[in-house]
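Here the complex is missing a single protein chain, while all its other protein chains stay put.
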Amino acid sequence: MDFDIKKIRNDFQILSQQVYGKPLVYFDNAATTQKPQCVIDKITEFYQKYNANVHRGVHFMSAKCTEANENARNIVKNFINANHSHEIIFTHGTTESINLVASSFGDRFITKDDEIIISELEHHSNIVPWQLLCERKQAKIKVLPFNDKGELIIENLETLISKKTKLITLNHVSNSLGTINPIKKIIELAHSHNIPVFIDGAQGVQHQEVDVKELDCDFYAFSGHKIFAPTGTGVLYGKEKWLEQMPPYQGGGDMIDIVTFENTTYNELPFKFEAGTPNYVGNIAFGKALEYVNSIGIENIAKHEKELLDYGTKKISQIENLTIYGNAKNKTSVISFLINGIHPYDAGMILDKLGIAVRTGHHCTQPVMDHFNIPGTVRASFAFYNTTEEIDILYEGLLKVVKMFNS
Amino acid sequence: MDFDIKKIRNDFQILSQQVYGKPLVYFDNAATTQKPQCVIDKITEFYQKYNANVHRGVHFMSAKCTEANENARNIVKNFINANHSHEIIFTHGTTESINLVASSFGDRFITKDDEIIISELEHHSNIVPWQLLCERKQAKIKVLPFNDKGELIIENLETLISKKTKLITLNHVSNSLGTINPIKKIIELAHSHNIPVFIDGAQGVQHQEVDVKELDCDFYAFSGHKIFAPTGTGVLYGKEKWLEQMPPYQGGGDMIDIVTFENTTYNELPFKFEAGTPNYVGNIAFGKALEYVNSIGIENIAKHEKELLDYGTKKISQIENLTIYGNAKNKTSVISFLINGIHPYDAGMILDKLGIAVRTGHHCTQPVMDHFNIPGTVRASFAFYNTTEEIDILYEGLLKVVKMFNS
Amino acid sequence: MTIKNRQQEIIEEFEIYDDWMDKYSYLIELSKDLPIINDDAKKDENLINGCQSKVWLHADFDDGKIYFTADSDAIITKGIIALLVRVLSNSTPQEIIDADLHFINEIGLKENLSPTRSNGLLSMVKQMKLYAIAYKTKNLPCL
Partner (left out) sequence: MTIKNRQQEIIEEFEIYDDWMDKYSYLIELSKDLPIINDDAKKDENLINGCQSKVWLHADFDDGKIYFTADSDAIITKGIIALLVRVLSNSTPQEIIDADLHFINEIGLKENLSPTRSNGLLSMVKQMKLYAIAYKTKNLPCL
């Protein structure tokens, strides 16, 4: 299929907008992505035509929403090639997916003195829930470090693993450095020691094909809003064998079978983990977003983004005294950088005034910033709807920044 | 202000729809409500013009979304007359709000042999989280019963309270029977024993004025989707003094201050309890929904709904062998009923074919059904956009049901 | 009569009704023909819990064929069960396993067999096929 960037940009009305009278350059895609018109339309359609609460409804609209919600689950299942659609739990985002596992898997399988290995590259969302768990259970966290290019030092993993290691958790792709981690290799190694692996895929699924069957990961989590779907949606994939053994996370409607004050029995998967009214309109639009990605083709997306990364890296490196943080061989379209002596906040403020949206700060990865001993970076993250022309605008903007602060 | 039902119905395009060629009669409002056009438009507007992740963003769109999200928090604060906007925690629904408190308040304040009093009228979402908590902590649940009219037997409360009672939890309004509980009285009594009170307001806020300051409740939870806002939104109100003392619930981005692998410190309220990317577009539209309710006037809503309830009760009672469950003196616009010998599912299926959407089953309140020793009911629940003409259609429909099954 | 023939028969019976109300009335009528499960078989193990309506199902195996009895507390559900039992009972396990139950669609009762209506019917069809698989395995000649 042809990759027609003009046609694609027409699907995203927001991109042709002006900010402070300047054309918007949206390079904050790692924080959240824009939504194609078909996703927005899906939301409108359901609220205007079918909206009714799902499950157990005998009436037409309720059946319609239930069907569409389950259909979305099936789209997700196919998107990551899971074995069963009941292995797909709808959550409200990656953070909730991680907390669910930290709580339910943790309660069932983690006891005193057990160890969890976490990579040094993680987002706070993949650190804090495990810290809270370890506090509760008096268990320990061990850290798998990365080298100065931003690549995990896998050779260290074997020595970190002990008889007490109960889980390894890491992200597929680092949000602050863009590193694509060799998760397949890590999973193989972990499994050779019978250790399950949790993958935080928040920055993974939108950039490359993900096949959980082939990866053989035990869990894979991601957020809808980072893959062109509405806010308040997310997914937890878990192998049936784990989900079956885990106790429920939240209690409420729909996750139960029979309730009395003496005793309650739980519903089957996936509903055991979906307490309360789900964000069904969000989920339905989430399914539409994945269909949209499929229609563009994830390989086409990866190819275009690689071009943007290569072009951007080359271009931005031309700026004097600019350091790029994260130079892994294998990375997604994220460029994190600092210009010597210029605070990221100052750079961000000026770029903003030029219509360029970048993120500045620690990107919720303080340990990564600590590693480099910097307060934060300026991060430009590209999506498939971005162009090299926009990178040129960023380049010109950075020249202005340099001129303003270094004169 | 005038209450112009025709004008109001124009705000809800879905209501003028046909189902199986019949005009839709939507009487499933206790399950979820329809969204006025201004709420749908708000979602579209933000996705088409401003969408960017909130907090910490230096750029224009991020500031715009953060501002709108915090403005929505302020609207909620004013809507329920809380003291501070940081007492308003955005969740994804009532169920999550309850689980948050059961977990965080529970971990901090509930220990072995403590007691929690729950009313017999509760939705599963206000039973199961406390059961899970009590299992973890070896604490006990005590049940405050209701009489055959569906009214709580408050006289029993005093005898249920003991030195070990750590919390009383009940709903403002019963979703299956419509009973409006005398929460102010219960809160007063509880406070005279120094016991905090949690109010599940899922069926409360959309029908009457709620003033948490005047009620003096310690917690009040409700869902956006039941008050004309999008799915995947919800609120937990908590008194500052409790929220300050409670440990965080989920871990993740935005809820932290400083993260290292050794130690993590938490952000201030309300962010301590809002881990991960919030459903900010949902929250913003939630704010719009409350503004819409304000523009109609909650007293006008209550008045119109009372008329519907009275008209509906009188009309439906004319059907032979029909029993209404829930005859509290003080109730919202919910009519739960059974026609002798006809299974609720059978009635629901036929009504559906006539374009009438009602809910059938146990309505996630199995203990209430057990009380009456029935498998479930047919529940017609009215919102302010419903009409007496629609009730007439339901009446005619029920006559058809009777004819079909009793001949 | 084969499963296919029996489905055809039902489709023809329903063809004379073009109004859904008449169809449902006929369904209610048919519910009375259901070979009702014995009281002693109406126990929890035979209960298929479909959230809203209860369905009991029992299977007997005799001379290579399966015979179903069933019941439900909801009449519409019962009517459809009656149809399903009429179509599938008195068949060999293999016939039941292979059966494609298209008639439900064709007589216009599709919504009753959707996984989104929690009436237990879909679980019942699954259960009927599971019985067939169980009896087929049991009945294999010893090798």
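A few comments on the model shown:
Order of writing sets the labels: A, B and C. Residues in every chain begin at 1.
What we mean here is this: a residue touches a chain if its C-beta (ideal position, glycine included) is under 8 Å from a C-beta of that chain, and two chains touch if they have at least 3 such contacts.
Not measured: the values here are computed from a predicted model.
The chain we do not see here touches A, B in the full complex.
The chain omitted from view is touched by exactly one of B:V25, B:V58 or B:I227, namely B:V58. Considering B:E45, B:E70, B:E151 or B:D352, the position touching the chain not shown turns out to be B:E70 (whole complex).
Annotation: of A:I350, A:V368, A:A383 or A:L398, A:I350 touches the absent chain (contact as defined above).
Residues 20, 342-346, 349-350, 353, 360-361, 375-376, 400, 404-405 are the ones on subunit A that touch the missing chain. Remark: the residues of subunit B touching the chain excluded from display are 54-58, 60, 62-63, 66-67, 70, 257.
Keep in mind that, in the parts below, only the chains that are shown with their structure count from here on.
When chain centres are defined as mean Cα coordinates, C lies farthest from subunit A. Taking each chain's centre as the mean of its C-alpha atoms, subunit A lies 46 Å from subunit C.
Subunit B and subunit C have Cα centroids separated by 39 Å. Work out the mean CA point of subunit A and of subunit B, and you get 31 Å between them. Among the residues of subunit B, those touching two or more other chains are numbered 20, 345, 349, 360-361. Annotation for subunit C: residues touching 2 or more other chains are 51-52.
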